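Of the protein chains in this complex, one is absent; all others appear in place.
Letters A and B mark the chains in the order given here, with residues in each chain numbered from 1 onward.
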Amino acid sequence: MKAPPFIYHRPETLDEALALLTEHGDDAKVLAGGQSLIPLMGLRMGRPAHVVDIGRVPKLDAIHVDSDGAVTIGALVRHEQANKSPAIAEHAPLIAQTMPWVAHRAIRTRGTVVGSIAHADPAAEMPAVVLATQATMTATSTRGDRTIAANDFFEGYLDTALEADEILTSVTFPAWPANAVSAVTEVARRHGDYALVGFVGKLVVGDDNVITDAALAFLGAASTAVRVTAAEAVLQGAPANDESFAAAAEVVSAELEPPSDIHGSTAYRKHLAGTLTLRGLQSAANRIGASA
Amino acid sequence: MTDTTSNTDTPRLQAERDAGGSIVDLSVTVNGTHHQVSVEARRPLSDVIREDIGLTGTHLGCEHGVCGACTVLIDGEPARSCLMLGAQAEGTEITTIEGLAGPDGELHPIQQAMMEAHGFQCAFCAPGFLMSAVALLDENPDPTTAEIREELSGNLCRCTGYQSIVAGVETAVRVMKESGK
Partner (left out) sequence: MSSTNRSGLVGQSVQRVEDDRLLRGNGQYIADLDPDNVVHAVFVRSPMPHAKINSIDASAARRAPGVVAVITGDDLKDTTHPFPPLLMLPGLYTPMYHALSADKVRLVGDPVAVVLAESRALAEDAIELVEVDYEPLEPVADIADALSPSSEPLWEKAGSNVVMDHTDTFGDIDAVFAGADRVITERFECQRQSNQPMETRGSLVMVDDDGHMTIHNATQSSHALRWLVAALTDKQSMGASLKAIAKNKDRRSSFASGMKSFLQSNSDDLKDQDNSGAAAQFKKDKSFLGAMNKIGVGLLAKESYPTVKAQDIGGGFGAKGSIAREDIAVAAAALSVGRPVKWIEDRIENLMDGGQAREESMTVSIAVDNDGTFRGLKVDMVMDQGAYPGFPVGAPMISKMIKVMFPGSYKWDAYEIRSRIVATNKGKYVAYRGPWANETWARERMIDVTAAALGISPAELRLKNMIGEDAMPTAMITGPTIDATMSTRKTLEHALTLVDMEQFEADRAEAAERGHCLGIGIASYHEAAPGPPNYWDSINPGSGMLMPEEGYTTIEADGSVVIYTSQMPHGQSHETTYAQVAADELGVALDDVKLVYGNTDKTSFSLIGTGGSRGGPIGGGVVRKTSREVRRQIAEKAADMLECAADDVEIIDGNIHVAGVPARGITFAEVAKQAADDGAKGDKYGTPFEYGTNYNGAGDGGWSTATQICVVDIDLGTGKVTFPRYLVVEDCGPIINPAIVNGQVRGGVAQGIGSVLYEQATYDEDANLQSATYMDYLLPTAMEIPEVEVHHLETHSEGFENDFRGVGEGGMIGAPAAVTNAIENALSDYNARVTTQYLPPTKILELAGQISPD
């Protein structure tokens, strides 16, 4: 289980890295944390001729909080760094809730938040967080920066709107509403495995216990992370209680058609998505004591 | 201390060049000793540690990041050495199982505790568990049993059913608390 040979590049600057990608295009692969890329290469399922290791590129490892509370995470921020970041805990509680679900610590210390988004594994957590929060991706190439909206980013299984010469240099999560609550929950065959299905949810509940905004995103439920807008619509304007949550869960179960594999059937995953929706929403609501 | 093991002219590296793979000059510190080696760019850190530096206490159980036997500390943080290129470790300080005991050979409390608890059987998984346990205790010197189990769930053992390994970590917690380490 050894990777095929490649030409290794370790650029010292972003410009140098971008130039390499411009030069080698599809023949090159960006290496950040490597927790997905390295095993794929070891299995010879990934065989780039050029590997561009951006690990030494400066300034990509920052977590930046904007004056309006938006949080921008750079390409080299590790999951574990985000997990322990006071700024994330304060300004991006959904990300803070997500991090402990990501694999195991020895993976989180190397794997990057942004890399996980760029890799776009439908069973990974961060793509669902991107959809739930409507984050904005910043792709950089020698042609300059461009931003990509959450709903336009994930195009298919391990496939995104990124071009071959682009690096996903940062992802910006909009300011977290003061009255929003959230929950992340998932079920995997074993603790730390890719989830069979996972739930990432955000609720905004008014003082009258009426839901004013809901985002329900799922991992492991389709060829990309997905939101179930029909279930969100059920919640919109409804009281934050078990009845509403159960109604939303039912819609989720009905709407999703997750693929079957050796770890779980489609029917199982639909059932599980419903369970997780109900429990996730209850858990989120508990955070404001708004549960009926 | 420096232990230089670089030899760029081996048949292995010559063939690697012919195969179109880069060779990198790598400088790392392992268990306090500095090493300068020339290795294939595709070589994972685990192979560099085991074969180029010659520290075989770190084991390879799956080479795709699931079993955890290859876990080492990189600049104090646990990482899978099979999921990193050696090249990515440039300039880092690495600790392996061989680096746990003191310079006079005194066992680290986690090693002593595992001995007392009959932690392992075949012990092929032991390097990964020990390094994960050390990382846990560095960060959280007083973990609950549930926290220990969760932290160790990134390491697979096929012999023990885990109970003795968990007990070993609990023993180490107690000993370290008592000794104030």
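Going forward, a contact is a pair of C-beta atoms (placed from the backbone, for glycine too) under 8 Å apart; a residue touches a chain by one contact, two chains touch by 3 or more.
For clarity, every value in this text was computed on a predicted model and none was experimentally measured.
For the options A:2, A:56 or A:287, the residue in contact with the chain missing from this view is A:2. One chain of the complex is left out; on chain A, the residues touching it are 1-5, 43-44, 187, 189-194, 196, 260, 262-268, 270-272, 275, 278-279. Although one chain is hidden here, its contacts on chain B can still be listed: residues 10-12, 14-19, 40, 42-43, 50-51, 54-64, 66-67, 69, 96-98, 100-101, 107, 111, 114-116, 118, 120-127, 130, 148-150, 152-166.
In this section, only the chains that are shown with their structure count from here on.
Residues 16, 19-22, 24, 40-42, 44, 63-65, 68, 71, 74, 77-80, 82-85, 87-88, 90, 132, 135, 150-151, 153-154 of chain B are the ones touching chain A in the complex. The touching residues of chain A, counted against chain B in their complex, run 1-8, 10, 31, 34-35, 38-39, 41-43, 51, 53, 55, 80, 103-107, 109-110, 190-192.
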